[in-house]
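Shown here: the complex without one of its protein chains, the others still in place.
Order as written gives the chain letters A, B and C; numbering starts at 1 within each chain.
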Amino acid sequence: MALEPYLRARRAHKDLLLMTHVVCGYPSFEDNWRALEVMAEFDVDLVELQFPFSEPSADGPLFARANQRAIERGVHTRDCFAFMARAAARFPFKLLMMGYYNTVFKMGEAAFIEQLAAAGGTGFIVPDLPVEEAGELHRLAAAADLDPVILMTPTNTDARLARLGQAARGFVYAVARKGVTGTKTAMDEGLVGFIERCRRATDLPLGIGFGVSSRDDIDFLRGRADIAIIGTAALSAWEHGGAPAMQEFFAELLGRTQARGA
Amino acid sequence: MALEPYLRARRAHKDLLLMTHVVCGYPSFEDNWRALEVMAEFDVDLVELQFPFSEPSADGPLFARANQRAIERGVHTRDCFAFMARAAARFPFKLLMMGYYNTVFKMGEAAFIEQLAAAGGTGFIVPDLPVEEAGELHRLAAAADLDPVILMTPTNTDARLARLGQAARGFVYAVARKGVTGTKTAMDEGLVGFIERCRRATDLPLGIGFGVSSRDDIDFLRGRADIAIIGTAALSAWEHGGAPAMQEFFAELLGRTQARGA
Amino acid sequence: MSAPCVTAIPSMSLFDFAAGREGYYGAYGGCFLPEILTSTITELRDCFRACKADPAFWDEFVEVMRTYSGRPTPVTFLENLSNQLGGARIYVKREDLGHTGSHKINNVMGQGLVCKRLGKTRVIAETGAGQHGFATATMAARFGLKCKIYMGAVDVARQRPNVFWMENLGAEVMAVQDGQRTLKDAINECLRDWVTNMGDTHYVLGTACGPHPFPEMVSYFQSIIGIEARGQILAEAGKLPDRVYACVGGGSNAMGIFQGFLDDAGVELVGCEAGGFGPGSGGHASRLAYQDASLGVAQGYKTYFLQNDDGNMLETHSIAAGLDYIGVNPILVHLWDQGRVRFEAATDAEVRDALRLVMRTEGLIPALESTHAFVRAIAEAPAMGRDEVILINQSGRGDKDIFTVADAIDDQAWKAFIRAKAVDYGA
Partner (left out) sequence: MSAPCVTAIPSMSLFDFAAGREGYYGAYGGCFLPEILTSTITELRDCFRACKADPAFWDEFVEVMRTYSGRPTPVTFLENLSNQLGGARIYVKREDLGHTGSHKINNVMGQGLVCKRLGKTRVIAETGAGQHGFATATMAARFGLKCKIYMGAVDVARQRPNVFWMENLGAEVMAVQDGQRTLKDAINECLRDWVTNMGDTHYVLGTACGPHPFPEMVSYFQSIIGIEARGQILAEAGKLPDRVYACVGGGSNAMGIFQGFLDDAGVELVGCEAGGFGPGSGGHASRLAYQDASLGVAQGYKTYFLQNDDGNMLETHSIAAGLDYIGVNPILVHLWDQGRVRFEAATDAEVRDALRLVMRTEGLIPALESTHAFVRAIAEAPAMGRDEVILINQSGRGDKDIFTVADAIDDQAWKAFIRAKAVDYGA
């Protein structure tokens, strides 16, 4: 099933979907696997598998270092696809490739689409590829039934948001604030206004990311957005105490303290 | 007795006179006194008492450091004059003030001449005072019966030597080579030619200085010059072993090995 | 006779972009930034366009460079070196004499003027050798802007004197601990700062790389070198140069001087890259002269990068901190494609030798970066005729490199001095 219908179907019986994030090979693929198990346990709907890149300039310090360590450990693009294929076969949630454009460019756009499809991915998020440069990749993706997830940001004009809306497939990733991943976002009127502007620019489901990390954030987003995107906060929990800490984090986030003993 | 007749009288029964050098207050005035005793023992005819100056740029390293140490030890111009007065009263040789012009200038030329006369000096050697600048000092000296000793050098033209000859009194100090005090001079044809040029420029007795340090030098000068001027070599002996070393040095220099036991 | 006044820049067809290809030079360049920066980069592009279209702007720039930085810098004939090598007559364009000691000041003062037009009050910059950071800190002090400099921790260590002066000029210097902790990582940190603070902050990119309009804008300000140099070499040598040599880190000083001669078909343009320990992955920073780079997209633009098969960047190495960069100006790649610019590399060892030769023969102390250009000129001059003319761009002075040069030549007196100082400092 393509991304948009999948999300709409889930959304039908869940007031806020959840997308989470894993940096492939960091701390190790085994840890990644265990993290995915925890995510599955908490009924996560969608996971971004970040393909490590040496110049992750849109990422904050935690992810930047994770990218770097993964590369130092010898993680290659082919390993990421292999991991994706295993995960797609095992877990109920959908998987997206997340990464920088050079990873795509270097292997070739056609090869990338082909391998992503073969690995069971449903789409990709490439934050440094502007829509102006994405024409061919998006065409190839459409032909392969893969969805390019587009980011909308608070600095975009309405005209620009409309343009982004036209290119978007699957859902729209709305960036809750300026800055890189990993710092706290104020959940306030400004964000509400931005969400409204995004809604006017697209009919796709709307995910909110960048700095979503607490139960209050989730409560705030419920009813306003379709998907809460959890990135740094989950990795941070993992770094702090592995699977148990991540379980505790998700339990706290989702108000399901009982999950702990599960 | 004024310098020239004194030297001529000594020269009448001695084939080569000797002028030596002491840096006032270095290593101490007691050492200076003991050195003068040794010099008297070896029948030295004339001694330069160098008044220490902080910028002794015409002196080589040994004398330069001696000047500096003396100043550091607190030697003042008045101490030098007092020492000269004691020495003049005690020793048979004549004494010259040797020093830089600033010592003279700072006390005032008239005061300098007055005090030099009072201390029993017979003249002065001020190597950084060119004849063009020396008019008043020389007039004051003449009035006080003190002799300005003038240096002639190998780089001077004959015309310049003639000019220097006119200003000279007492004897002429011929510099055996370029450079500062304290390095070896080649006693050779060049020096012979230079001595001849000096003789043509003056009828005064001729002293040869700068680098005269060995018995061979003395032998070379005998018959060619009137005075051998011994500077660094004697101080160097003193630094090496005090009075005995200096005695040994003079004995060797003058071919009087018997003097040692005296 | 005084150096010619600069009053206009030449028409540069390179920058007449085809529709939909703005910022592209052949297949290279473009603008690949996170969406959040779209409005910022658009605002910058529009502002720069307006500046470029306004003749008063260039005049203001030239005036600032004249009164503050001492432009025009001279062209010096190296008679001794030319005679010793016995071939072409060698001339040097003296960017080392500009304020802060390198060509970086040209770009920085220009972007400072743009920043004022943008109404922004804070600047950030990456720096490798420290020259660009030093220049930016200087510009910020002069223009009354807040300033933060990002510098790889490795470069902070090897270019400490520049860090010291940046701080004393009032800039905050941040040692970047990520990645290889050199220039490219500092650029990443700048992009991170920029996506957070674009409201009041202009990113003063230091070389002719990165997303459009930076390659064009930096080249534009640096073109003052080539415009001056063309007039000067005609006056001093009586003819156009046969070859022009410039070192290529990001490519700004090379673009600067080359632009003076692009339309002169008889002038060969030679870009000199960091050969480091010689060819082979990780031991150099030569993107075009060696065969170790390939096309990629990173840090906002498409060009040749030193990268592996996954598109992850390789370690780079150079004796010159300012050449030690993974990518290269896209315009130069395009000109190389077209055969208009030749690329060569100079190894660390060659650079050491050339520096020594130039110091002793001419009393010049080129920056280690600039010395790469001297290496190639010295290598090629003997085979050229006495009637031929070489022009080298001396992009900066070597004072800043004292620790590196002392290390390179293993200067014992310097080391003893540093040890004694350390004791004074409580080691």
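Heads up, the rule we're going with is that a residue touches a chain if its C-beta (ideal position, glycine included) is under 8 Å from a C-beta of that chain, and two chains touch if they have at least 3 such contacts.
Computed from a prediction, not measured in an experiment: that's the story for all the values here.
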Please provide the labels of all shown chains that the missing chain touches. B, C
Given the contact definition stated above, which residue among B:32, B:77, B:232 or B:247 touches the chain not shown here? B:77
Of the listed residues C:125, C:149 or C:163, which contacts the missing chain in the full complex? C:163
Kindly state which of the options C:15, C:57, C:277 or C:414 is in contact with the chain not pictured. C:414
What is the set of chain C residues that contact the non-displayed chain in the whole complex? 1-5, 63, 66-70, 72-77, 80, 94, 97-99, 101, 137-142, 144, 157, 160-161, 163-165, 167-170, 236, 356, 359-363, 365, 399, 402-403, 405-406, 409, 411, 413-415, 417-423, 425-427
In the full complex, chain B touches the hidden chain through residues 52-58, 60-61, 64-65, 68, 71, 76-77, 100-103, 105-107, 127-130, 133, 150-157, 160, 164, 175, 178-180
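We adopt the following convention: only the chains that are shown with their structure count from here on.
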Taking each chain's mean CA coordinate, chain A and chain B are separated, in whole Å, by 97
Using Cα averages as centroids, what's the distance between chain B and chain C in whole Å? 66
Residues of chain B that contact two or more other chains, please. none
